[in-house]
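What you see is the complex with one protein chain gone and the rest in place.
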Amino acid sequence: MKIRTDLALECREMFAGEISGVESTSHDSDGITVTHVNIKTPEGEARIGKPIGSYITIEIDNMLCQDDEIEERGENAVGNELKKLIKDKNTDSVLIVGLGNQYITPDSIGPKTVGKVTVTRHITSEAKLGFDFDIRPVSAVAPGVLGITGIETGEIVKGVVEHVKPTLVIAVDALAARKISRLGTTVQISDTGISPGSGVGNNRKELTEKTLGVPVIAIGVPMVVDATTLAMDIIGEHKQIKNELIENGRGMILTPNDVDAISNTASDIISGGINMALHS
Amino acid sequence: MKIRTDLALECREMFAGEISGVESTSHDSDGITVTHVNIKTPEGEARIGKPIGSYITIEIDNMLCQDDEIEERGENAVGNELKKLIKDKNTDSVLIVGLGNQYITPDSIGPKTVGKVTVTRHITSEAKLGFDFDIRPVSAVAPGVLGITGIETGEIVKGVVEHVKPTLVIAVDALAARKISRLGTTVQISDTGISPGSGVGNNRKELTEKTLGVPVIAIGVPMVVDATTLAMDIIGEHKQIKNELIENGRGMILTPNDVDAISNTASDIISGGINMALHS
Amino acid sequence: MKIRTDLALECREMFAGEISGVESTSHDSDGITVTHVNIKTPEGEARIGKPIGSYITIEIDNMLCQDDEIEERGENAVGNELKKLIKDKNTDSVLIVGLGNQYITPDSIGPKTVGKVTVTRHITSEAKLGFDFDIRPVSAVAPGVLGITGIETGEIVKGVVEHVKPTLVIAVDALAARKISRLGTTVQISDTGISPGSGVGNNRKELTEKTLGVPVIAIGVPMVVDATTLAMDIIGEHKQIKNELIENGRGMILTPNDVDAISNTASDIISGGINMALHS
Partner (left out) sequence: MKIRTDLALECREMFAGEISGVESTSHDSDGITVTHVNIKTPEGEARIGKPIGSYITIEIDNMLCQDDEIEERGENAVGNELKKLIKDKNTDSVLIVGLGNQYITPDSIGPKTVGKVTVTRHITSEAKLGFDFDIRPVSAVAPGVLGITGIETGEIVKGVVEHVKPTLVIAVDALAARKISRLGTTVQISDTGISPGSGVGNNRKELTEKTLGVPVIAIGVPMVVDATTLAMDIIGEHKQIKNELIENGRGMILTPNDVDAISNTASDIISGGINMALHS
């Protein structure tokens, strides 16, 4: 058992001082803190435990408040960071992949985002003449989860990618964090795709340029702290609750009690950011 | 504009007397009427307007009552007819495809069925040793609809089929009927797959052995009568309502007011029938 | 059997020329048509078949499009008309009552509106000091329907009214119309409360000043045309479809196929209008 977090920022925080091969910068404005953690060398990768690449963490003050104005600021921040991250990539055709289980609320951000992004791949060339700007083909799928489909998510996505032939994939996912204060308040964007074992369901397979043949951007919001990660963080000799968390905590999560509303806000912010980055 | 129905039985009913190339038999028992319409020749195909093949219609008395016992009888009838229809086919690996839009209740039977069938393709050979009967690999996907994914359903299904490599596909769909009395009370099973233009959404693409490379069984329940089909059925000179149905009826459907409950029952019966036919 | 409509406007339209005791005026602006039908005398009441009072119909062009800007215009129109209707009433404490069955989509506007209006009755006097305007106590209940509670809605509402002691009740409801083109595109506001038999479920009891002891404003959106109303509107000799509608049409409704999305829009517009009229 070990500490589990999908946030590169939290991996970085486990170390004091400089880490060779890892750069980290942060800036604040208007209630939003954006931190860039860039893992640049295999040495950095080994220390942090995440693949080489860029990890952008957007922390949004009061995101839990369900306020329209905060939601809009969050969308803008996500849209801007995403735009910068993809500006050197081929975005001629983009496929959004919404990972996770729509029937398990803390894991439903991906499928909810699919229902909210603006898709355009099916608009005919004729219909496009009616618009005075370029419409980039965007498509979106929610592949479901292994327990419901009986199929590895990676297989379904690979099958769709081979037919849709996107030049870029954006995978959206609910994440696990270590710190409670990050639940529902933080968006992570990275250019490294999805690593095995990340996500709320904890059995995600790899979705990366290596497996899909095109670059994969990952966007996620931490929605849970694993009960076993909580247990790991309890240090000391008297360990009654630690043992209970270890023995009975499998499948148990720490999550906000209004996770239903929070997963709606999170998918609003992600889909709004994606729409902004791709359609304007 | 023309009369629209996905039920071969209703196409057959439009003709009195024998039709060359079309056989039709019917039997009743225990509150359930099973009718077989077999279209055997191109001539029959042309008259009926449905592809050559077998169409089984199961009419279940009082299916609208949401009674457990009626639901069980429905499941058994669907399971038995499905078993007979697939008994000469290769069922080494079966993929269930749930067509339709989960967010539009009358069109949600397909995705709901996917959430209810028992999938087994991901069970490891090791785990299978624990069972004392053979577990056939069954998988299931809900590909979504064009308006939400931007991708033709047929492309997604083809991509999945190429990776999962099933020997048989079962496509589940909500149907349009002509007669109000059939809404939510009838299950149609056929070995011809899905024809273009069928289903509630009315823009389904072909899903057949020709397009997917493996046999395709289709199972559906009529959930709506199109407003324009209603209009077509109004004959006579004074046609105020007919004209209104034609002018304003686009996208309007006639449906039971408790279609939410009925789509639950329908997906229970279909998934129960599929589980029975494939896992026992 | 007879034509069924909850819209006073449609009752008025059944007559050509003047009706003694009934005034009707209409104005258009910005894609919105507002019609006032005032029933002023018992004679007018008898002709129109609706109680004496004011009926305001707001027809919103393209309301079915789910466009943010149209939704906002709808909210403003509803808010303004509601404000005028209640300006001479005591609005010291307002109770919103969301009628209908949340599990039957076309009947769910009332309960959905309850989830969306801003309630303030529970804000303590201390907390109110933080606001620089007056906060009027607003509360909201969704009493459920007879088939689920076993209790007449009127009894539940009366019990709540006796404890909450509002000075005004606003009852929100899904309506039945005669014309297909009005489904999901029209809001009716009246100062007469809810009459027996109106609403989608068709077994609403009276909720009026007479039964509750305080004035009752009713707000509704037509979501269905009854199958039997359709049948009544079919005139002529050949009446195959008419007979089928009469025989099998009980509980069948004509409704937009995306009634799920439309009931969301409708409850957004009504709750937005109520919030505007009561909290600004």
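Every chain is named by a letter (A, B and C) in the order it is written, and numbering of its residues begins at 1.
One rule holds in what follows: contacts are C-beta pairs under 8 Å (C-beta built on N, C-alpha and C of every residue); 3 or more make two chains touch, one makes a residue touch a chain.
Remember, predicted model here, so these are calculated numbers, not experimental data.
Colleague: Using the contact definition given at the top, list the shown chains touched by the missing chain.
Modeller: The chain that is not shown is in contact with A, C.
Colleague: One chain is left out of this view; which of A:Ile32, A:Ile58, A:Val78 or A:Val224 touches it in the full complex?
Modeller: Going through A:Ile32, A:Ile58, A:Val78 or A:Val224 one by one, A:Val224 is the residue touching the chain not shown.
Colleague: Out of C:Lys2, C:His27 or C:His122, which residue would touch the omitted chain in the full complex?
Modeller: C:His122
Colleague: Touching the hidden chain in the complete assembly: which of A:Gly79, A:Pro137, A:Pro215 or A:Gly249 does that?
Modeller: Selected residue, touching the omitted chain: A:Gly249.
Colleague: Hey, which chain A residues sit against the chain that's not shown?
Modeller: Counting only chain A, the missing chain is touched by 103-107, 179-181, 183, 200-201, 224, 227, 230, 233-242, 244-245, 247-249, 251-261.
Colleague: In the full complex, which bits of chain C touch the chain not displayed? Write them out.
Modeller: Looking at chain C, the ones touching the missing chain are residues 103, 114-115, 119-122, 137-144, 146-152, 155-156, 158-164.
The rule is simple: only the chains that are shown with their structure count from here on.
Colleague: Name the shape of the chain contact graph, picking from line, ring, star, complete and other.
Modeller: line
Colleague: Fitting the CA atoms of chain A to chain C, what rotation angle results, rounded to the nearest 5 degrees?
Modeller: So the copies are related by a turn of 180 degrees.
Colleague: Which is it for copies chain B and chain C: same residues on both faces, with over half shared, or different residues?
Modeller: Same-residue interface.
Colleague: Using the average of all C-alpha atoms in each chain as its centre, how far is it in Å between chain B and chain C?
Modeller: Centres of chain B and chain C (C-alpha means) sit 37 Å apart.
Colleague: Going by the contact rule already set, what residues in chain A reach two or more other chains?
Modeller: Residues: none.
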